[in-house]
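A single protein chain has been omitted; all remaining protein chains appear in their positions.
On to chain A.
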C-alpha cells in the first residue's frame, strides 16, 4: 500500500493493550487525515491481537480522549496517540 500525505505518530500502549501488542511505544506512519476508526484499523494491521479489545478502548490523541468512530483526526508529525483500555485508578 502507498500512503499519500502521511505522517509519523508515536503510538503508546498501556495495560492490557501493551500486553497484547507486546510493546509500550512505537512510531507509525499513517495518513495525515484519518478517522479514529481508520486509525484503529491501521494499528490492528500491525498488532492483530489488539482486535479483541476494540469495544473497550478509547484513544487519547494529543492527550485528548477520542472515541473510535467517524471523528476526523488531523495528525501532525510526532503527535502522541495512546491506546487507553478501561481505567482503574484510585
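What we mean here is this: a contact is a pair of C-beta atoms (placed from the backbone, for glycine too) under 8 Å apart; a residue touches a chain by one contact, two chains touch by 3 or more; residues count from 1.
As a working rule, contacts and distances are computed from a predicted model.
Colleague: So which of "Molybdopterin synthase catalytic subunit", "Probable glutathione S-transferase", "Centromere protein O" or "histidine--tRNA ligase" is the UniProt name of the chain that got left out?
Modeller: For the chain missing from the view, the UniProt record says "Molybdopterin synthase catalytic subunit".
Colleague: Go through chain A and note every residue touching the omitted chain.
Modeller: 12, 14-16, 54-56, 58, 60, 63, 65, 67-69, 82, 84-90
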